[in-house]
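One structure follows; several queries about it will come next.
With one protein chain removed, the remaining protein chains of the complex are shown where they sit.
Labels run A and B following the written order; every chain starts at residue 1.
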Amino acid sequence: MSEPTAVGTASKAPRDRRYLLDRERLLAPLLLGPSVTYIVALIAVPFLIAITIALSDVTVGDSSYDFVGLQNFSAIVEDPIFRRALINSVTFTAITTALVAVLAMILSLILSANFRGKWVVRLLVLLPWTTPAALSAVAWLWLLDSVFSPIDWVLRTLGLLHGNAIYLGRPGLAAASVIAVQAWRITPLAAVIIMAGLAAIPEEITEAAELDGAGFWRTLVEVTIPLNMPVIAIATLFGAILAFTDMTVVYVLTRGGPVDATQVLPNWSFIRGIEGGDLAQSAAMAVFLFPVLLAAGIAILRSVKLMEVR
Amino acid sequence: MATVEVRALRKHFAGGVIAVDGMNLTIEKGEHLVLLGPSGCGKTTVLRLIAGLEQPTSGEVLIGGNPMTGLPPRARQVAMVVQSYALYPHKTVLGNIIFPLKAAGVDKADRKRRAEAVARQLGIGSLLTRYPRQLSSGERQRVALARALVRSPSVFLLDEPLSNLDAKLRASARQDLKQLQEHLGATTMIYVTHDQDEAMALGNRIAVMERGKILQVGTPQEIYHHPANEFVATFLGSPPMNLLKRDGYQVGFRPESLLPKGTVAPSIDDLGLDVYVRRVEHVRSERHVVGVVGLEDVVAVLPSTVTAPIHPGQTQPFTVAGRNLRFFALSGERIERGRE
Partner (left out) sequence: MDLTNREEVEQGQRRAAWRRSVGRSALYICALMFSLVSAGPFLWGLITAFKADRDLYNPDLNPFLFNFPPTLEHVRFLLLDTEFGTFALNTLIVGLLVVAITLMFSLPAAYSLARLRLRWSGALGIAIFCFCLVPPSLLFIPLSRVVAALGLQDSTWALVLFYPTITIPVSVWLLIGFTKSIPREIEEQAMIDGYSRVGAFARTALPLALPGIVAVAVFAFTLSTHEFVYALAFVATSSEKTVSVGIPTELIRGDVFFWQSLQAATVLVAVPIALVFNVFLGRFITGLEIGAVKR
C-alpha cells in the first residue's frame, strides 16, 4: 500500500496527519463525494420525483400531491396526440439516425484526409453542432419560410419549382424538414466521434491492405469499417439519443404542427407541462422516453467493451 | 522475381530530417540482400520507398528495370512483412491469408486452396480458424509471411521480422527463414535488420547503412574481413574490432586475431602488443580477455584450442598476425598499410 511506516514500528497503521492525502480510503470519498452527491441529488432524486409526479395529479395550479396510480398513463395512451408524438419520435429518430450514420461516415473520411484548406472545412463543417440549437433552428425558420424561403428562390430560378414549397406548413414536408435539420445538426458530432476511431487504427494495417492489393473501396469496406464498428455504433447511438430527446428544433420550427404532424414526445411533454400546466401528464409522457434511452445506453456500453477486445 | 534498383535516392521529411541521403544500389534478380545498420539509419525508409508507401524527394526506384515513380504499392507486386506484422485483427488467419488473393480477383475455390497450401508450408495449417489475438508472436509472424507469400510476389521485403520474438525463438525463427529463402529460391528479397548475426546468416550480400548512406556492399565475408571504413569495422563483430591509434592513422584487428605470443608461428608483419590483462570472461567455450594497451582498451577472444595461461593483473605479450591487420585513416576510411 502507499502508507510508509517507519522501520520497526508496530503493525498498526499510523494515524499520521501528514499522510492524509495518501490514504485511499479517505481520498476516494473526498474526491468522489461532491460529484456523486450532486448527481444523486440533482439527477437521480429528480428522476424518481418525476416518476412519482407521473403517478399523481399534480398541476401548476393544484400542487397538492394525490396519488392516482396509473391513471395518467392510461389517459395519455388514449390521447391521439400522444400516440402521434410517440410514433413520430420513433420514426423521426430512426430516419435521422440512418441519415446521420451515412453522412457522418463520409464526413469523417473527409475530415481525416489531408488536403489544402482542411482547417477551413473543419470549421465550417462544425458550425451546425457548435451553434446553439435554438439559434440555428431560427435560421432555418427563415430558410424554410412559406413565402420568403431562399431555397425556394434557388429552386424557382433553376426552374424546378413554381410558387412556394411551404416546408413547414405541409405535414409531410414539415416532418422532412424537422428530420433534415436534426440530421444537419447532429452529423458533425457523430463525424468527430468516428474520426477519433479512424485515427486509432494503426496506419500499418491500412498500409498492409494497400500492399495486399486492396484499392480504396475494398480497404474501406473490408478493413476500415469493420475495425471501426464499435466507434461507429457509439457515434450512431449518441446521435439517436440526441435526436430522440431533443425538443428545441421542433419547438422553434413548428411547435409540433401543422396539426401535430411533427409532434414529438419531448416537445409535447414540454408544452403540456410548462405551457399547459399539467405536470403529471407531462411527466408520464417523459417517462416513456426512458426505456429507449436505457436500451441505447446499454448498447453503447457494449460497444465500448467491444473496443477493448481488439 | 525482378531486379530492384535505387538511383540517387533521397528522402527528406518535414522538420529537416534526411532519412535517405543519395543512395545507389542494385539488387540482382533472385538475390537476397540485407540492409544492415543501427536504428535511425534510414533502412526502413528505403524499404518503404521501394514498396511505394513513401515517395522519394528525388531519385528513382526501379523494379524490373523500369522506374516505379507514381505507381501505387499494389501495382508494384511487392510483398512486405513489417515488425508488428500488421495482421487484420478482425479476420481469421485464413481470412488474413486470403485477402490479397481476393483483391487480385482469384476465385473462391482457388483462393482457399492456395491459402491452405501456403499455410501448411509454413506449419500453421491448424490455425486457420483462429484470430490474431489468439496467436503467439511466432505464429503471428508466420501468418504474416504466409499472407505475403501467397501472392507469389516479385520482390519480398522484410522489416526486422524477428525483432518481436524473444531470444530463443529468434534463433529457430532464423533457421525457418533460411529454409524459407531456399523455398523462395528465385524471388528477390530485401531484408532489413540491425542485428548483425541475422545479417551474416541470411544475406547473399549485405549493405551496411549509416545516416541515410550506404557505406559498403559486399558478401558477409567481404564485409567482415575487409571493412571499407571504421564504422563498418566496428559495427560488425561482437565484441567489435579493436582499434588503436597510431601516429596519423589507426590500426585495427578483430578480437579473435589477438592471440598470446607464441600461439601462432611468427612472421615479419606481425604486430606485437603488451597487454595489461584486467580480467578474463568465460563466454561459452571461449575466453574473452579484457585488457589495456597503453591507454586503449582491447579485447581478445581465445578459442578453447588456445590453452596458454592468462594472468589477470599482469602484463602479457600478445601478437596479431600481419595479414589480420587493417588500417584506417583518422577520419575512418580504410587505407593500405601505413608504415610508421
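Here, a residue touches a chain if its C-beta (ideal position, glycine included) is under 8 Å from a C-beta of that chain, and two chains touch if they have at least 3 such contacts.
Since the structure is predicted, the reported quantities are computational estimates derived from the model, not experimental observations.
S.K.: I'd like to know which visible chains would be in contact with the absent chain if the whole complex were considered.
M.R.: Missing chain, whole complex, touching shown chains: A, B.
S.K.: Sort through A:I39, A:V102, A:V221 or A:V259 and give me the one touching the missing partner chain.
M.R.: A:I39
S.K.: Identify the residue among A:L55, A:A85, A:V100 or A:M195 that touches the chain left out of the display.
M.R.: A:M195
S.K.: Even though one chain is hidden, which residues of subunit A still touch it in the full complex?
M.R.: Residue positions of subunit A that touch the missing chain: 2, 19, 21-22, 24, 27-28, 30-32, 34-36, 38-39, 42-44, 46-47, 49-50, 53, 106-107, 110, 113, 115, 117, 119-128, 130-143, 147-148, 150, 152-153, 164, 184, 188, 192-193, 195-197, 199-200, 216, 230-231, 234, 241, 245-248, 251-252, 265-266, 269-270, 273-274, 279, 282-283, 286-287, 289-290, 293-294, 296-297, 300-301, 304-305, 307-308, 310.
S.K.: Which residue numbers on subunit B touch the omitted chain?
M.R.: 2, 63-72, 75-77, 154
As a convention for this text, only the chains that are shown with their structure count from here on.
S.K.: If you average the CA atoms of subunit A and of subunit B, how many Å lie between those two points?
M.R.: So the centroids are 55 Å from each other.
S.K.: Once bound in the complex, which stretches of subunit A touch subunit B?
M.R.: Within the complex, subunit A touches subunit B at residues 202, 204-205, 207-215, 218, 222-223, 226-227, 309-310.
S.K.: So in the complex, the part of subunit B that touches subunit A is made up of which residues?
M.R.: 51, 53, 72-74, 78-80, 82, 84, 86-90, 99-100, 102-104, 133, 147, 151
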